[in-house]
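Remarks on the structure that follows.
Of the protein chains in this complex, one is absent; all others appear in place.
A, B and C are the chain letters, set down in written order, and residue numbers restart from 1 in every chain.
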Amino acid sequence: MSTFLSLRRWVYLNLHDDNYRSVISTCINYFLIVLIVANVGAVILESVQPLYKTYKFWFNHFENISIVVFTIEYLLRIWSVAEQDQSRSPWAMRWQWMKSGGAIIDLLAILPAFLNFFVHIDLRVLRILRLLRLLKLTRYFVSLQILLRVIQRERGSFQAVIFILVIMIVMTASGIYIVENKAQPEAFSSIPKSMWWAVVTLTTVGYGDVTPVTTVGKFLGALITILGVGIAALPAGILASGLANELNQRNQRLELEFRQLLHQQGLNILTDQDELEKLRQRVGLPQEQMNDVIIQLIREREALHDTHSVCPHCGKGISLNKDQ
Amino acid sequence: MSTFLSLRRWVYLNLHDDNYRSVISTCINYFLIVLIVANVGAVILESVQPLYKTYKFWFNHFENISIVVFTIEYLLRIWSVAEQDQSRSPWAMRWQWMKSGGAIIDLLAILPAFLNFFVHIDLRVLRILRLLRLLKLTRYFVSLQILLRVIQRERGSFQAVIFILVIMIVMTASGIYIVENKAQPEAFSSIPKSMWWAVVTLTTVGYGDVTPVTTVGKFLGALITILGVGIAALPAGILASGLANELNQRNQRLELEFRQLLHQQGLNILTDQDELEKLRQRVGLPQEQMNDVIIQLIREREALHDTHSVCPHCGKGISLNKDQ
Amino acid sequence: MSTFLSLRRWVYLNLHDDNYRSVISTCINYFLIVLIVANVGAVILESVQPLYKTYKFWFNHFENISIVVFTIEYLLRIWSVAEQDQSRSPWAMRWQWMKSGGAIIDLLAILPAFLNFFVHIDLRVLRILRLLRLLKLTRYFVSLQILLRVIQRERGSFQAVIFILVIMIVMTASGIYIVENKAQPEAFSSIPKSMWWAVVTLTTVGYGDVTPVTTVGKFLGALITILGVGIAALPAGILASGLANELNQRNQRLELEFRQLLHQQGLNILTDQDELEKLRQRVGLPQEQMNDVIIQLIREREALHDTHSVCPHCGKGISLNKDQ
Partner (left out) sequence: MSTFLSLRRWVYLNLHDDNYRSVISTCINYFLIVLIVANVGAVILESVQPLYKTYKFWFNHFENISIVVFTIEYLLRIWSVAEQDQSRSPWAMRWQWMKSGGAIIDLLAILPAFLNFFVHIDLRVLRILRLLRLLKLTRYFVSLQILLRVIQRERGSFQAVIFILVIMIVMTASGIYIVENKAQPEAFSSIPKSMWWAVVTLTTVGYGDVTPVTTVGKFLGALITILGVGIAALPAGILASGLANELNQRNQRLELEFRQLLHQQGLNILTDQDELEKLRQRVGLPQEQMNDVIIQLIREREALHDTHSVCPHCGKGISLNKDQ
């Protein structure tokens, strides 16, 4: 039984724990990443008819093997996640994990293939559902997680922007419908049909398959484009400033925790490398950024010792304290 | 009379007061939102000729019912708004509300239908005017209000950008008119006609219905595009940074008020949930952001008690104060 | 002679001094703005052949009158600018003004018409040169001046971006030339010709008059577009953040000056309206922003009196000072 538990612990560390690094855990991670990418590649290549006809056998076998691997991965994760918090019951821990986003993505990656045994799903739809395996990659890329978190946090702004965009599309489509309907009764036959032009114009895609031809239509189109061009590009701006904000906050949070712990534990920045490394893993920041913080800390200390009348935070002369 | 006033108060709370929450007020709000969206949907679908011919009866009845509902809503709002500030006369209060943006939008939503009784408005224009009902949704979405406020506050920047864009369009159109006029006498027959190409290019829509064909024209087009592409996308950048700024200021303002009140009233963050909730509604911030502020407050207090020589604002060691 | 000088002073105040406001100065400014806009409108309309042929007489007369007005304006400005700094000689002052940007724009607005007497300039080029009068509007719009200043200050970044864009265009054009040359020998006959496609693609205009048709060409095109799409939109981002920065700095600078002067002069924010107005004009900020600063000042003072242990700048509790 002790062997069983230590095996479970070994699986947990190598499959689940992001901070645990060994040759085996690295191999498992890279193998899974390669398998996911290969799966997506297979879905894409299968859609090329000549390729699929020639290599049908291999495509099907690769799909079957992939399902087996992903199923084993999912079951091992359920089993081993009990190790995460030993103070709670294994099944409570497992149920909590199964409700998490990552676990649902893992399930979505294998579920359609199993459903196919019971209900016959259209092969094409099944193929698209296999693309959901791409989302499994989220686990392995921190920057992707940050981007998704920013998207989630700024959803209020996005909602507002998409709402305004929809209003603009409806108004624009209605306006152009009234103006161009007579000149182009086919392309602008109704407001829903005119929306295609409105979307293509306001997002600045501009295919050119439908364009206003009357002078009034061109004038309206030009006016709408000038006013609306900013709204469509707005989500990018929101995302970019949200991302910058998020990364900034991450760094500040780390620095705060780091400095507090240094003070509490009385660590020496230059000698206690092991303690610093532990702290780094606890906070979950890349090595690079950590070094920046340490260098800054050293500089500040030097500044404090050398020139007492310069503020260590902003480097500005503090004469006020000298007066006291 | 007391019953009358309490009815007016009841209507005011359920229809007007954003902070008052009851089952009835929520139902009314959702009913109005659904009705507005359905109205816009009806306008869009009516433009599809086959649909309109088949369901003309239902479309007309839905429109009539909508006007009745929106008219009742408008009248009830005028009547009940007197409750907002009881120290002032009801009609002064009502007149003040009728001049507000929200009331004007409410009026615009019903006015065209009533005007139609007196003056015959073209059915198509009437249809577009019914789309103004979309603006009624502004009342129900805070993020939309914020976005509109940012647009209004940054109107100086927008004015400058649109002004520069107009200058660029005029100059670009004049330049391409001189260069391409001989090669394409139809598409570039005059400066106003060339402006269509200029707008389509500078906003990066690029339909492709009109493109320069001469080498000089292509060179000029390329140069203008490279230099001008930034200007057209500028409004998005201004809006995004304005939005980030606005949200940032909102949070800071809340935190300032929150901290001041906590200090004044001597509230306990962890126990006095009711008082915190009251404050939250007064300031008008979502629950989520509130929790962030509280968590930060708790952390800061801990930091103060544990490590006195760490600044509670930025977490940086304060040796200066220790010297005194 | 005293009358002469007081006349010059009167002209200076009404024509030059932005802070001087009278009915006459406002009329002069609006008249000039309308004349400039009408001039640009005339240039645009003249290019429409039927219009020009019909109203040739009126167009020519309007142009002649405009030149006379702008010439008188220019001469009056030269003459009256001597009043700006009475400690210096009039001609030194005038020469200094003539070298300024605004004066050069004023000269460019009238020079081509006068040059036309000596050298015969092509009518079309002359027309475009008349569009330079648009730049005269810069004087009347503060937000435009700010935008131009940001463009000038960020010219380093723009230079870098345009430089990278040129490198990308050259590389992209060379790559697509090699790949597509055989399939489309006409559209991609040389690197310079391929640049048209590169510019149209990298700026996301995408006319569609030239597109890659081979699989390799499409793959290269897709890759370049994904990687390059950010670079072309970069100037907008730089401008937007530069603009936000500039406006932010303007406000901070004002606040700094304002607070220092309030402290030095011991002004009362609520009663000494005249002094505040003087300061506002000296700094050159709109009334609106001024009020924001004053309201903030009042709030801070209240915060100081009420709750001494809350920092007036950030509203965060300051326990450190209490300890002393």
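Here, a residue touches a chain if its C-beta (ideal position, glycine included) is under 8 Å from a C-beta of that chain, and two chains touch if they have at least 3 such contacts.
The shown structure was predicted, so the numbers you read here are calculated from the model rather than taken from an experiment.
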| item | value |
| --- | --- |
| Shown chains touched by the chain that is not drawn here | A, B, C |
| Residue touching the undisplayed chain, where the options are A:156, A:175 or A:206 | A:206 |
| Sole contact to the chain not displayed, among A:13, A:121 or A:134 | A:134 |
| Omitted-chain contact residue, chosen from C:71, C:116, C:145 or C:211 | C:211 |
| Subunit A residues that touch the omitted chain in the full complex | 40, 43-45, 47-49, 124-125, 127-128, 131, 134-135, 137, 141-144, 146-147, 162, 165, 195-196, 199-200, 203-209, 232-241, 243-244, 247, 303, 306-307, 309-310, 314-317, 319-320, 323-324 |
| Footprint left on subunit C by the chain that the document does not show | 156-157, 159-161, 163-164, 167, 170-171, 173-175, 177-178, 189-192, 201, 204-208, 211, 218, 221-222, 225-227, 229-234, 236-238, 240-242, 245, 252, 255-257, 259-260, 263-264, 300, 304, 308, 311-313, 318, 321, 324 |
| Missing-chain contacts mapped onto subunit B | 204-208, 233, 237, 240 |
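Simple rule for what comes next: only the chains that are shown with their structure count from here on.
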| item | value |
| --- | --- |
| Chain pair among A-C or A-B whose interface repeats that of B-C, sharing over half of the contact pairs by residue number | A-B |
| Same-site or different-site touching of subunit A by its copy subunit B, using the half cut | different |
| Centroid distance [mean C-alpha coordinates] between subunit C and subunit A, Å | 39 |
| Computed distance of Cα centres, subunit B from subunit A, in Å | 28 |
| Junction residues of subunit C, two or more chains touched | 204-208, 233, 236-237, 240 |
